[in-house]
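Report on the structure given below.
Only one protein chain is missing from this complex, and each of the others stays in its spot.
Our next item is subunit A:
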């Protein structure tokens, strides 16, 4: 088993995927919820290695355990068997301080957007102990710098109810990144948005990734989204999930929405689609 030093800085991580150290490693990890006769297998034995700075998209039929993988990596769920190693350490219950974002942006309605975004700084060290001192200066600037990167410059003083769904989701990404996590876990972050807003946010997320180079694990239903954003795509089977296909995506960055209509891209989409259609029919046959 490889043990790595945990990285605390954004910058300086090697860009080439081949040489990069392993950020996330699932070895024969499985998850079962409940016990005895009521036990529900959520994830069958899965082995997955993700290099530092990689952008991995997880796709698969609904309920296949994609989110379970995210929860394993973040330490919210313990593996029933096997080992999960994140940043060189075994995931000992939520010590990882990863950035997370879900479909529901869950901004706190009583706080302005910038204060919402600063919430992780109130919790994670070393920011936590400086929070009172720096929240009106350095931390606020940090929040606003991120807001500017996602195109929300000047919206820091607004309240969540004054923003549209797409804007809230951008703020959600900022909140996930403010504490400079080495790892970003996204669970269908754009699922509730309309097509155009979604495509806009793909580019924003891509820019954020290029700028900060965190390791990203993105769970999505949208195959175009997976192919647009991912440097690597893992296709999962129906519940209990396992990884059916694992392939690298070599389209040049930064990718554009126009590229998603080119033949190579469409072919990749069709390949992914075929996997999932097969997985779904296999699942229904199994159930019948």
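Operating definition for what follows: contacts are C-beta pairs under 8 Å (C-beta built on N, C-alpha and C of every residue); 3 or more make two chains touch, one makes a residue touch a chain; residues count from 1.
Quick note on the criterion: contacts and distances are computed from a predicted model.
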item: Per UniProt, the name of the complex member that is left out, chosen from "Heme exporter protein C", "Tryptophan synthase alpha chain", "5-oxoprolinase" or "ABC transporter permease"; value: "ABC transporter permease"
item: Contact partner of the left-out chain, one of A:98, A:229 or A:244; value: A:98
item: Contact residue for the chain not shown (choose from A:119, A:259 or A:283); value: A:119
item: Selected from A:64, A:113, A:185 or A:217 as touching the chain missing from the view; value: A:185
item: Residues of subunit A in contact with the chain not shown; value: 71, 74-76, 94-104, 106, 108-110, 119-120, 122-124, 159, 161-162, 175-176, 179, 185
